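Heads up, one of the protein chains got dropped from this complex, but the rest are sitting where they should.
The letters A, B, C, D and E name the chains in turn, as written, and every chain counts its residues from 1.
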Amino acid sequence: MKRALIVGRFQPYHSGHHEAIKNILKEADELIIVVGSSDESHKAENPFTAGERIEMISIALKEKKLFEKCFIIPVADVHENSIWVSKIKSYCPKFDVVYTNNPLVKQLFETSGLEVKKMVSKLKDVDGVKIRKAILSGDEWSGLVPDAVKDYLKKIKAAERISAIVEKEQKE
Amino acid sequence: MKRALIVGRFQPYHSGHHEAIKNILKEADELIIVVGSSDESHKAENPFTAGERIEMISIALKEKKLFEKCFIIPVADVHENSIWVSKIKSYCPKFDVVYTNNPLVKQLFETSGLEVKKMVSKLKDVDGVKIRKAILSGDEWSGLVPDAVKDYLKKIKAAERISAIVEKEQKE
Amino acid sequence: MKRALIVGRFQPYHSGHHEAIKNILKEADELIIVVGSSDESHKAENPFTAGERIEMISIALKEKKLFEKCFIIPVADVHENSIWVSKIKSYCPKFDVVYTNNPLVKQLFETSGLEVKKMVSKLKDVDGVKIRKAILSGDEWSGLVPDAVKDYLKKIKAAERISAIVEKEQKE
Amino acid sequence: MKRALIVGRFQPYHSGHHEAIKNILKEADELIIVVGSSDESHKAENPFTAGERIEMISIALKEKKLFEKCFIIPVADVHENSIWVSKIKSYCPKFDVVYTNNPLVKQLFETSGLEVKKMVSKLKDVDGVKIRKAILSGDEWSGLVPDAVKDYLKKIKAAERISAIVEKEQKE
Amino acid sequence: MKRALIVGRFQPYHSGHHEAIKNILKEADELIIVVGSSDESHKAENPFTAGERIEMISIALKEKKLFEKCFIIPVADVHENSIWVSKIKSYCPKFDVVYTNNPLVKQLFETSGLEVKKMVSKLKDVDGVKIRKAILSGDEWSGLVPDAVKDYLKKIKAAERISAIVEKEQKE
Partner (left out) sequence: MKRALIVGRFQPYHSGHHEAIKNILKEADELIIVVGSSDESHKAENPFTAGERIEMISIALKEKKLFEKCFIIPVADVHENSIWVSKIKSYCPKFDVVYTNNPLVKQLFETSGLEVKKMVSKLKDVDGVKIRKAILSGDEWSGLVPDAVKDYLKKIKAAERISAIVEKEQKE
């Protein structure tokens, strides 16, 4: 049995994440999805709570019958990146391989003796910054996230929240 | 769809927890299992890491095909119990009802407007303190936890760890 | 009896705050003034300590015989805005209504079930950023804060401190 | 003008505190009342939130027309007692003298160059531990706190809360 | 070149520590002395600040010309013992071997792949608890710490401080 791990902030969970996860689960039996910066919410870079992000991810995984193969684990930030890998290990069940395209994450996990692989997705240019901007400006963004996530974001009034956050942060 | 929530430290996950969870899942469709004191480990009251506790719980739930109905979410302690409910809400998907036999947990959730129900289990006298003592002293404890958890605890050398922790804390 | 609450950083306490508070106290019997970011000081955005800000506010309120109607309560920042309202509630006596023009603060308090009202002041364009800049550059700023606050800021050598902070932060 | 400072946890605010404060305000013009351990609540040693404690203190002070002479300031604990005085100074308006009967508090403030005086009260044997026990056991405790505080404690169901806390902590 | 590491709280630095360090420096070229619980002071178990403990250690090492072979590094506590080794590694220059008689410290460092050796000292029954009690009660304790440390403890009035701390903690 092989267990993989990925790390993301999932602000929000989008089609790039979804695609990559489906690909990893072709190679691995189980996947740990670390929801990073779990102690941040209602900020421009981190509008959604950990609970909301876990909800988004699970909605999308359940549609694809992938939920039962995954652990979704919120982990708060640590200042010292040098101890971050050790925090991840403390919060997660044992894992065999890390998938990431981030060079620092790669260095940190490799230094600690873990195997690291590249994450493959056809949707490289989909990212959270772009989606949060589109939600804010009213541009079309529904193709950028799984349909079920789109519905969820509308239900929790994501556009209204992001707009309030941005207005607040500009004032300060 | 009805989603329930329980809170525990699961040091370790035992048959009392297991029994109660099976009962709750007769009444609720989904269950959030909050792994409390997630930032404590290798201490007499909290010997296991959050990751190890998540592993124990999931092993036991998978045996009973209950894993896909559950969210297992580690939440660190907060000093101010008055804001603890709000932290739980921030880290978890939405939930409808809380099961607990703890009077303070009941008060805190009810004050915040949530429905609280009694947790029912035939194994009321099984608790973590008793099991940790039994593991330490070499007494028979295998009946007190699900079989798969027993095997896991042996694999991670629980007895050796608890003994080292106790020796350290006695010295200080 | 009706008790209102406002939140600010009061860096420094200025005529816009003062005007708004006088207006609120025409509608409410008592007012809680939350001094936010109380754990920040000697930084460009937060030059004054919580103690200094409490001193400024009370000097100005005492002049107007409003001090005895107010609670001035320092509250440190929390990362998770989702639990911030609950922290405010934990640190303050009970209150009935929140006055704010900040859309995020409005959303957060309303979500938690509290009444929120608009803050009215004729001095909308007076703000902390502008005043800190004026203090730094030597521009005229005395009209922007209550007279007693101006005297206090001179006594604690605000200009010298802000200048030292800015020089330090530019170097880093 | 002379400003004094006292520190307490006020769990709850009792007649010993009240008596001492009235005495200090015969010698000093203003008094800062630091509500210590402000980040603790719903625990056996610290059952009440900072907000509730501020409410108790202000109810009692208002009855005696002393509220307008006081600042009531919550300050969270710091691990390092060596920097605690400096935290108090950062959170409070300037003060001239500290009243305390606690030898460590005396040492810490004197080391930092402040004048320290003895606190005088005829009610030396009234303390929080005794009152919390009396509330829990149903013994007579109404004489031990100012009448207005007694009414407040009944309103917030102090006995019920303390009992729930104690039951919870005994289980752990 | 071989670099060793030991961990202690050094409350205070005593002859047992001193003896062990001299022995280690017969086997290793350099030694890192981690001053643990560096963020605790003025408490019964941790009366001295990190700075005072560093001073004690260096006074004793300088007498023996060992100071230039040592790094003395304060490290604050972490709740999660599972990430503590990683915090030590982040705060210290690289090291080859850990000396400890504590079974948990041994387990934690070995799990992380480091060599662990037994610490040898003829003074096994000298410990901090005993010395703090002797200082408090006025019993003879001068033989239990290096002479230079004894003089230092008298200079900073250790007996007076410990007595004040104990009186405070008993009241709470």
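Keep this in mind: contacts are C-beta pairs under 8 Å (C-beta built on N, C-alpha and C of every residue); 3 or more make two chains touch, one makes a residue touch a chain.
Nothing here was measured: the structure is a model prediction, and the numbers come from that model.
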item	value
Omitted chain's touching partners, listed by label	A, C, D, E
Among E:49, E:81, E:107 or E:163, residue touching the chain not depicted	E:49
Residue in contact with the excluded chain [from E:92, E:123 or E:148]	E:92
Options A:4, A:34, A:60 or A:108, residue touching the unrepresented chain	A:108
Subunit E, residues in touch with the chain not shown (by the definition above)	38, 41, 49-52, 54-55, 58, 67-68, 71-74, 76, 89-94
Contacts of subunit C with the absent chain, listed as residue ranges	39-43, 49, 160-161, 163-165, 167-168, 171-172
Contact set of subunit D toward the excluded chain (per top definition)	80, 82-83, 85-87, 89-90, 113
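Following the convention adopted for this analysis, only the chains that are shown with their structure count from here on.
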item	value
Cα superposition of subunit C on its sequence copy subunit D - rotation in ° rounded to nearest 5	180
Over-half contact-pair match to B-C, picked out of the listed pairs A-E, C-D or B-D	A-E
Cα-centroid distance, subunit A relative to subunit B, in whole angstrom	26
Junction residues of subunit E - those touching two or more other chains	80, 82
Chain contact topology (line, ring, star, complete or other)	other
Each pair of chains that touches, named by its two labels	A-B, A-C, A-E, B-C, B-D, B-E, C-D, D-E
